[in-house]
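For this depiction, one protein chain was excluded, whereas all remaining protein chains were kept in their positions.
Then we have chain A:
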Amino acid sequence: MDFLNAFVALSNFVLIPAIAYGSQLALGALGVTLIYGILRFSNFAHGDTMAFGTMVAILFTWWFQSMGISLGPLPTALLAIPFGIAGAAALLLLTDRVVYRFYRAQKAKPVILVIVSMGVMFIYNGLTRVVLGPDDQRFADGERFLIGALDFRRMTGLEEGLAIKSTQAITLVTAIIVVALLFWFLTYTRTGKSMRAYSDNEDLALLSGINPERVVMVTWLIVAALATIAGVLYGLDKSYKPFTYFQLLLPVFASAIVGGLGSPLGAIAGGFIIAFSEVGIVYAWKRVVAHMVPEAWEPEGLLQLLSTDYKFAVSFVILVIVLLFRPTGLFRGKAV
């Protein structure tokens, strides 16, 4: 029995990857939840907004790399994030101008806006693939590991290794900073308050003289920032492929709904719940268990609940369970 080794194995294969993945999902879900709370529809184009913002960031990263600009041990992509945000913001504001504004003026029902956002999703998706192609793109550089598995073993003398990728550390730190800024913004600034007011009661916000177009514009800008940051972090941590981002839509939505659509706090909690479930259920627990039980009891199977191919089924199952037993989500968002 060796709890220390078991814990290290658990951290290495479950905790750390899930925390990084959870942060990425949380940032994505925050964007979805803000749009739902303020513009009142589920934005299916969010995954592809992430893909587009990331694409712009990648193009700038390559340009910086070709000019020899770098951040040393940190990935150059961090420098390109502001440009990615600007690109995504331009695209979102343009879309709002030519598409969503029309439906807002019509006071279209949310379900119509959802379908509209699906159309927008296909356009974004095509746009990204036309510019960058459908293939995997590599843009990560800088130091790959904060702590390597070998170093860790040498340092501690443990049997199990623990590797922390620098992208995982960057993801967590960035996510904490972004979330703190967002909550500060929503709670204390006048703009944030008018956004919350608009989300609470649109009619009354208008009667208080709040300009709806301005609230909508600010929302899109914030969403552009959240989507691009989430997208770049995910791309750095795993890999960038436009279609992967489209698939990311499901866990992102699951996170937002599990936490309660329209509730920023819920989006964060939801992101981590989905991430931990996905990683935990497709992980082969044999290694961790082997350290915990006497040798004779060592399991023969892999102790993997589901094969990795079924990763997305996990989000679905959690989604269904939450919708059945608590339709407004864990943090009581707006009714779906």
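The rule we apply is simple: a contact is a pair of C-beta atoms (placed from the backbone, for glycine too) under 8 Å apart; a residue touches a chain by one contact, two chains touch by 3 or more; residues count from 1.
In this section, contacts and distances are computed from a predicted model.
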Not-shown chain resolves in UniProt (candidates "FecR family protein", "Imidazole glycerol phosphate synthase subunit HisF", "Protoheme IX farnesyltransferase" or "Amino acid/amide ABC transporter ATP-binding protein 1 (HAAT family)") to "Amino acid/amide ABC transporter ATP-binding protein 1 (HAAT family)"
Which of A:Leu206, A:Leu250, A:Leu306 or A:Leu330 sits in contact with the chain that's absent? A:Leu206
Which of A:Arg153, A:Lys193, A:Lys238 or A:Lys311 contacts the chain that the document leaves out: A:Lys193
Which parts of chain A face the unshown chain closely enough to count as touching? 185, 189-194, 196-197, 200-201, 203-212, 214, 218, 221
